[in-house]
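What follows is a structure written as C-alpha cells; I'll ask about it next.
A protein chain is absent from this complex, but the other protein chains hold their places.
Letters are used for the chains, namely A, B and C, taken in the order the chains are written, and counting of residues starts over at 1 for each.
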Amino acid sequence: MTWNRENKWRAGLVVLGVIFLFAAPNVFQLFTIINMTTAIAFAILALSLGLIWGYGGILCFGQTAFFGLGAYAYTVAAINFGGSTWAILVAILVAMLVAAVLGYFVFYGRVSDVYLAVITLTATLILYSLMRRTSGPEYKIGKSLLGGFNGITSPPLNMPWDTSQVLFPEHVFYVAMAALILAYILCSWLVQTQFGRVSVAIRENELRAELLGYDIRFYKMALFTVGGGIAAVAGVVFCNGVGRVTPDVFNLYNTALTIIWVIVGGRGTLIGPVLGAILLFYLTSSLGTQAVLNNNLVLGAILILFVLLVPKGIVPSFTEWWDNRRALRTSRRKEVRMRRRRSRLAEANGEAGDER
Amino acid sequence: MDLFVALALQIIYGIANLVLISLGLAIIFGMMRVINLAHGEFLMLGGYTVVVSTNNGVNLWVAMFILAPLVVGLIGVIVERCLIRFLYGRMVDTLLATWGLSLLLIGLVTTIFGAQTSTTISAPFGPIQIGDYTSSGYELFLICVAVLLSLAVYLVLRLTKLGLVARGTMQSADMAAALGVSTSKIYMITFGLGAAVSGFAGALLAPITGVLPTIGATYIAKAFITVISGGAAILAGTASASVLLGGINGIMAFVTGPTIGEVALLVAAIILLRLMPRGITGRFFRKNL
Amino acid sequence: MKGEIVLEARDLSMHFGGVHAVDQVNFALWDNELRCLIGPNGAGKSTFFKCLTGQHVPTHGDVVIRDVHVAGREPHQIARLGVGIKTQVPNVFDGLSVEENIWLSARRWHKAQRAKVLTQETLERLALGDIRSAIVGTLAHGQRQWVELGMVVAAEPWLVLLDEPAAGMTHEEVETTAELIREVNKTATMIVVEHDMQFIRMISNKVTVFHEGRILIEDTMDVISADERVREVYLGHKSQ
Partner (left out) sequence: MSLDRRSVLKGASAATVALAAPGIIGRAQAADTIKMVSILDQSGGLDIYGKPMVDATKLAVEEINGAGGLLGKQVELKLYDPQSTIQFYTQYATQAAAGDKAHVVHAGITSASREAIRPTLGRFKTLYFYNTLYEGGVCDRNTFCTGSTPAQTVEKLVPYCMKKWGKKVYIVAADYNYGHITAQWVKKYVADNGGEAVEIEFFPLDVTNFGPTIKKIQAAKPDMVMSALVGGAHVSFYRQYAAAGMNKNVPIASTTFGVGNEHTLISAEEGNGMIVAYSYLQEIQSDANKAFVKRFQDKYGAKAPYLNELAARSYEAAYLWAEGVKKAGTTDQMPVIEALEGGVSYAGPSGNISIEPKTHHAIQNVFLAELNDQKFTILESHEQQPPTDTLLVCDLKADPNQAKFYFENGLEAAGIK
C-alpha cells in the first residue's frame, strides 16, 4: 500500500498548521490575523469540494449552497438561541440534511457529470433568488429576520456553553484555523477508510463498483452529505470573519470560484484546494489594493497563464516535480556508481576507460 | 383576446431570447464538450461591437449582421488557437481557462472603454399595435431572426463536414477523433462559429438591453442551464429546452411576477434533469441535431 | 449431475424501439454448471447478459436467481446475491493499483482481516503477484482482463457471469484464461458469453446458441458444432 508516504506528508502539514495556529498571532499584525479568518473559511469550503469532487468524482457546481446555508443557519440559530454553541451544530445539521435530500434527489435519479453540475448550480441560484427577496418583517425565523439582500449580522462565537464570553474577531482566527486543521484531518482519515476508498473506486468506474455490489448511489449521497457538512463549517467560520451573511454567498461568482480554487490547487489532493483557495484569496485581495490595472484583467491573465503552464494544479505539479527530481537524483547517483564501478573494472582489466 | 395575443407573442419572444443567448454556447459545448464560461462575454463583445461602431457612424444593420459576428468570431478563433486548443480532452481545465478568459475580456473592455459607454442606437421598427396593446416590432423581428439563425446552423451542421464531426461527437465524444479528419481545423472553425453566433446574438440584443462590460454575467447561468437541460443535441436540445424553460418563465413572470418567474425557470430545469438525467435530447429526439 | 435450477429467464424480452434484441427467451441454468452463450454479432447474447446483470431493465419477462426476482433491480442488488460479473469491455479501476482493485472486491463482502487474506490469495491464484502495485490503467489489455477476473473471484461468488473474458487476447493468454475459468468453476456456477469456438471447446461442454434474439439450440459442444443451422448462422458472419 502506498499510504505511508502520503500520510507522512499529511502529518507534516498538520504539524505545520498547528505551528501556524500558534505562531501567526505573534508574527502578523492584528488586521492580518482578523482577515485571515475569511481566507481560512474559503480554504475549508475548497477542502469540502476537493473531497467530493477530487475523491468522489462529484462535480458539484453549487458547493456554496451548503456554505451559505451553514452561514445562514448558524446566524439564525445563534440569534434565536442567544449563543453560538448549539448554533454551530444546527448549521452543520441543516446543511447536511439539505445535502442529503439533494443528494438523494440527484444520485438516486442517476444524474451525473455536467447534468449534476447544472442541478447543483441551479439549486444554488434558487437560494440566491429567494434569499435576496426576504427583506421585510414577514420573513423571519423565530427571532431572526432574514434581511434580504443586505443579509443578517451574524452573532459572534462565544465560548462553548458560556454566552458571557464572546470571542473577538482576532480570536476567531484560532477557531477558524483549528476548524481547518480538524477538517483536513477528517478528510485525510475519511479517504483512507473503506468508505473513502470505495468512493475513489466509484470515481474511477461506476459500473465496476456497482457490479462488485456497492450501492454507488448511497456512497455518493453519503459523501455529498459529508461534503455539505464541512462546507457548513466553512460557512460558520465565514460569517464570523465577515460579521455578516448576505445572499451573495449563493451567487454565480462565488460558486464558480469554488471550482476554480480546486482546479488551481489540484484535484485528487486535499491540501491542493486549501492552497488554491488561500492563494487566490490573497491574490484577488492584494489586487484590490492597487489601482493601476483593472483587477479582472490581471486576474484573468494570471488564470489563463496558470492553466497553460501548470495544467494539473499546484500540488500535483509540485509532487510530480519532486518525484522527478528525486528519481533523477537516485538514477544519477546510480549512474555515477555504475560508472565508477565500470571504470574500476576497466582499470582492473587494464583497458582504457570507455564511457560507453 | 388582445392581451392573449400580445402575451403569446411576448412568451414566444422570451423563448427566442433564450435560443439566441444559448445557441453559441450549445455549438461549442455540443461539438467540443467545452463549457465556455466566457460565453456571456462573447455576447457582451457583440453588443460592444454594435455600440462602438454605430457611435463611429457605421450603419446599425452593418454593425449587427456583419461586424459583430465577424469581430467576435475572429476573437473566438484567436482564443481557440492561443488557449483552448491546448486543453482538448481536459474539460475541467477549460472551465478554469474560460473563467480566466471571461475576467480578462471584462477587464480589457473596461480598461479600453471605461465602466460604461454611451450609445446612440435604439430598437428599430417601432411598436406594433395589437388591439389595446403594443408590442415591440423589434422583438417580432428577433423572433424571425432566431428561427432563421437556427435554420442556418441546422444547414451548416447538416451539409458540411463540420456537421459530420458534430454528429459524430454528439453520438460519442471519442468518435470525432476516430474520424481522423483534421479535427484541429474543425475545432478552430467550430469555436469561431460558436463565438460568431454568440457575438451576433449579443449584437441583436444590443438595442434592447444595457451594454456594459459586466453584463455577460446575467446571461451565462441561464444559457448554461438551457444548453445542458437540452442535452447533447445542439439544435433540438437548445430549442426544446428554450421552449420549455422560456415558456414557463414567461407565463410565471406574467402571472406572479419576475422573481417567481426566474425561480420557476430554475425549478423546471432541476425537475427536468432529474427526470431526464441526460437532458431532453438524451431521451427524446435522439437522432436530431 | 443436474442439481437445482439456480438461474432462470422467463419469457425475457428486450426491445430497443422496434428492434427485438432479446425476444421471449426462456433459459435455465443448473447448479455448478459452466454454460457458454454463443452467437454471431447482434444475436442478442450481450443484451441478454445485460438483462441478467441488471444493466438493462427487460421490456418483458423476468429473471429469477435462486428464487429472487431480479428483473429491474440495480446491478449492485444483483451482485449482492453473490453474483460475480465481468463485462465485455474491461471495467476496472484504472487509476488504482491491481491490489487495490482486488481489495475493493474482497472488502465488499468480508471484514478487513479476511479481505486482506483473500486479496493475497486471489493475487496468487491469478498470478498477479508480480504486478500487484502497478496502476491498472498502465497494464496491457490481457492483464486488465485478468484483474477484472480477479475482482470477480475475490468476492467468492457462487454464480459468475462473464462477458467475453478472452476478447482481444493472444493465444497464450486465452489458454491461461481458460485454465482460470475452469479453476473458478470448481467453486461457482458460471455463464460465459463468448464467440471464440476454440475457447469454448477448452472450457465447456454445454452451449446455448443465440440467433436473432432467440435461443437457436442448446446442447453439447459436439452436437452444436455438427449442427447445420449453427454452421449456417455462423458462416454467414464469422468463421472460426
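Following the convention adopted for this analysis, contacts are C-beta pairs under 8 Å (C-beta built on N, C-alpha and C of every residue); 3 or more make two chains touch, one makes a residue touch a chain.
Since we're looking at a predicted model, the values are computed, not measured.
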Going by the stated contact criterion, tell me the shown chains that border the hidden chain. A, B
Using the touch rule from the top, list residues of chain B that touch the missing partner. 3, 6-7, 10-11, 13-14, 17, 106-107, 110, 114-123, 126-127, 132-139, 205, 207-215, 217-219, 250, 253-254, 257-259, 261-262
Touching the absent chain: which residues on chain A qualify? 22, 25-26, 29-35, 38, 129, 132-133, 135-137, 145, 147-151, 153, 159, 165-171, 174, 238, 241-244, 246, 248, 253-254, 284-285, 287-289, 291, 294-296
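Following the convention adopted for this analysis, only the chains that are shown with their structure count from here on.
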Which word fits the touch map of the chains here: line, ring, star, complete or other? line
If you tally contacting C-beta pairs for every chain pair, which pair wins? A-B
Chain at maximum distance from chain B, centres defined as averaged CA atoms: C
Chain closest to the assembly centre - both centres taken as Cα means: A
Per the C-alpha centroid definition, the whole-Å distance linking chain B and chain C comes out as 47
Set of chain B residues in contact with two or more other chains: none
Two or more partner chains touched - positions in chain A: none
Would you mind writing out the residues of chain A in touch with chain C in their complex? 1-2, 194, 197-198, 200-201, 203-205, 207-217
Contact residues on chain B for chain A in the complex? 35, 37, 83, 86-87, 90, 92-93, 95-97, 99-108, 110-111, 217, 220-221, 224-225, 228-229, 259, 262-263, 266-267, 269-270, 273-275, 277-279
Residues of chain A touching chain B in the complex: 59, 105-106, 109-112, 114-115, 117-119, 121-123, 125-126, 129-130, 133, 252-253, 256, 259-260, 263-264, 267, 293-304, 306-308, 311
